[in-house]
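One structure is given below, represented as structure tokens, and several questions about it will come after.
Heads up, one of the protein chains got dropped from this complex, but the rest are sitting where they should.
We call the chains A and B, going by the order they appear; numbering starts again at 1 in every chain.
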Amino acid sequence: MMVLKIRDLYLYYQTLRGEVKAVDGVSLDIEPGEALGLVGESGCGKTSMSLGITRLLPKNVETYKGSIELEGVELMTLTNEQYRNDVNWQKISMVFQGAMNSLNPVLKVGPQVAEPLVIHREMKEEQAKVEVLEIFDKVGLPPETYDRYAHELSGGMKQRVVVAMALILNPPFVILDEPTSALDVSIQAQTMNLLKRLKKERDIAMIFITHDIALSSDISDKMAVMYGGHIVEMGSAEQVILSPKHPYTEKLLASTPRLRSYSQPDFIPGAPPDLVNPPTGCNFHPRCHMVMDICRERDPPTCYPEEGQRVECWLYGDKNE
Amino acid sequence: MSDILELHNLRMYYSVRKGFFKTVPVKAVDGVSFNLPRGEILALVGESGCGKTSLGRTTLRLLEPVGGKLIFNGQEITHQKQKDLMWLRKEAQIIFQDPYSSINPFMNIHQIMEEPLIVHKVEDPKVREEMIHRALQEVRLSPVEEVVRKYPHMLSGGQRQRVTFARALLLDPIYIVADEPVSMIDASSRVELLRVLSNLQKIHNLSILYITHDISTAKYVSDNLAVMYVGKMVEKGNVLKVTEEPMHPYTQGLISSVPDPDPNNRHAFREVIPGEPPNAINPPPGCRFHTRCPHVMPICHEKEPKLIEVEPDRFTACFLYHKEIVEEEGPGDKS
Partner (left out) sequence: MGFSARDALSEFWTSRTSKMGVALIVILFGISAYVLVSYPLNFGTQYWNKPQHWADYPKGVPPSWTQTFSSVRKPEHMILTTDVSEKRTRGIMTIDFNINFDLRADIFPQFTSFSLSDLTFYDTPPIIHLTLTKPDGSKIEDLLVESVPYPPSGQEPPYVKYVESPLRVYMPGSPAVRNAIAGYLRTEFGSTLTPLEIRNMGLEQFLFGSPDEEGEFTNIVEGTYNLEVQVEIFHEDDTVGSVKFVVGGQVYGFMGTDTLGRDLAVGLLFGFPVALFIGFITSTLTTIVGSVLGITSGYMGGRVDELIQRVCDVLNTLPQLPILIFLVFILGQNIWNIIVVLVFFGWSGLTILIRSMVLQAKQEQFIEASIASGASSRWIMARHIFPQVAPFIFTQMIFFTPGAILAEAALSFLGLGDPTLPTWGQILERGFQTGAIFLGYWWWIIPPGLLIVVTSLCFVFIAQGLEPVVNPRLRRMR
């Protein structure tokens, strides 16, 4: 059974300038123990995706509809209270960008990690501490860390604390939104190794959101490329990286500098689309090097060029639909 | 022609308060020596706390060194007073990282670019306008008449960075410190911006110190690459050679930590440098990297390796490559 099944998720915000179509009809599936890498640049809507799935909606949400099925249970029909009591942190947990800076500075770190246990499992603090120390061991933190304050820990250690907090209730699904972007490169590599290990040991399914496609390839089994509120391409990591179908994916890969090989780096001219006034037809057409007339007029269809690979692009669809 | 920059054992410490009366020195730059010739782009790479940012600012004398010698285009500027350094403020410029806070959001582009010209006494407004137009055209921000009237929030991040490039070019400098100029730009626009920088360098024969934590971009912009670790330079050489055959164990660890897009990555654990970098207040004795080095030897605990030219144009500070043990000259680091 799928861990997560999202169909036609829409999330629009109301701002002073108008309605922002942050998530504009997104569907995806995640199997148990699978990591989906959601790749996209700033303003593509990937963070809004994570907020939409976890129901951390800001106040100016205009439209929020679609279907999110977690382990067979439809989440969108739950009330906020039901979501909070039954799903939040127990079935889905998250690690957000800069999460290490949202540790409470005046409390010791250990009790903060224990908090979900106390709240959701109604454990006593001593009992919870045992579990916390166990998970600290799993993430590679020494037991003394329990009594430390956040400012006494390094960036990498804080990030491990946050990961521990996300896993303490052993959820089947975790969302990580740029979990390593504030870390140094060597610490980033350590953290990725940790995530790889935990994923294997605990069979956790995850969405790993990042703008760095190289980093995404470090953990993702499946990859989804997001642009202008849409998932323009999705497939296995092999498919997306080695045989990308969407022109945007191609260019994104081409503009990623390679350390170990020499390739002429490329770039995409122009800027990401304005989500209040997106271009007509395909969102990417103003910057596309393969643009055709139909791309300017009509939204591209969802096409399946290979088994398991999905593209929203006129290059692969029937032009006379 | 003399080198643009000559650093001799340059040290820059800054003070941090610990308790009410005590301050301790943070050894941000702790004995760095190298030369930067005319027209060369040197990438300075390292992780947070390695001192690269401090080193960049020290070469501009935005920070004052506490020891060693700093020579700019033949003139020693180690301890000159700020008011005597106005000439340096013309010849040497800096480009910042954050396109959202490196230009004043309350001023329009024209005013932002006018400022250095007014400060350096370009009196005639017409001459100023001409210089501004020329600079904006060079960075391909057009149409220029429209751009100068805009406010920063009306431009994209990439466009704003171009404005900072243009501003740096106004006074015809010979040296530019580019401090992480593309780190906050979208990946798909980074290379475009680096190309602009590269072209500017060719046209004006600039010397550029390109500071970055992203070793992958260094390859595309710079001629040489220098790696810093906790206030010291540990490796320097041609950028392609250093990235393909790194000599210093830290450089090797750094390179193996950076993934390329490759679907096989997820199946294997990456080789990482264990532990955390030490802090610059109390660096470990001997070689600073010895606490994390997979090839550590007894001598590494005791003596500090000097940055030595091990092959033609390849410098590294590691006892693995020293044939004999060389004594440290100048002030020891036990101070």
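Quick note on the criterion: a residue touches a chain if its C-beta (ideal position, glycine included) is under 8 Å from a C-beta of that chain, and two chains touch if they have at least 3 such contacts.
Not measured: the values here are computed from a predicted model.
Enquirer: Among B:Ser2, B:Ser101 or B:Ser142, which one is in touch with the chain left out?
Expert: Going through B:Ser2, B:Ser101 or B:Ser142 one by one, B:Ser101 is the residue touching the chain not shown.
Enquirer: Which candidate, B:Gly31, B:Gly49, B:Pro65 or B:Pro116, sits in contact with the chain we can't see?
Expert: Hidden-chain contact among the options goes to B:Pro116.
Enquirer: Spell out the interface residues on subunit B facing the chain that's missing from view.
Expert: These residues touch the chain not displayed: 60, 62, 86, 89-90, 93-94, 96-98, 101-107, 112, 115-116, 119-120, 151-154, 164, 167, 171.
Methods note: only the chains that are shown with their structure count from here on.
Enquirer: Any idea how many Å lie between the Cα centroids of subunit A and subunit B?
Expert: One centre to the other, that is 33 Å.
Enquirer: Tell me, which parts of subunit A touch subunit B in their complex?
Expert: That would be residues 35, 41-42, 154, 156-157, 184-190, 192-193, 196-197, 211-221, 236-238, 241-242, 251-253, 255-262, 265-269, 271-272 of subunit A.
Enquirer: Please name which positions on subunit B make contact with subunit A in the complex.
Expert: Contact set of subunit B toward subunit A: 47-48, 156-158, 186-192, 194-195, 213-217, 219-220, 240, 243-244, 253-263, 265-266, 269-270, 272-274, 276-277.
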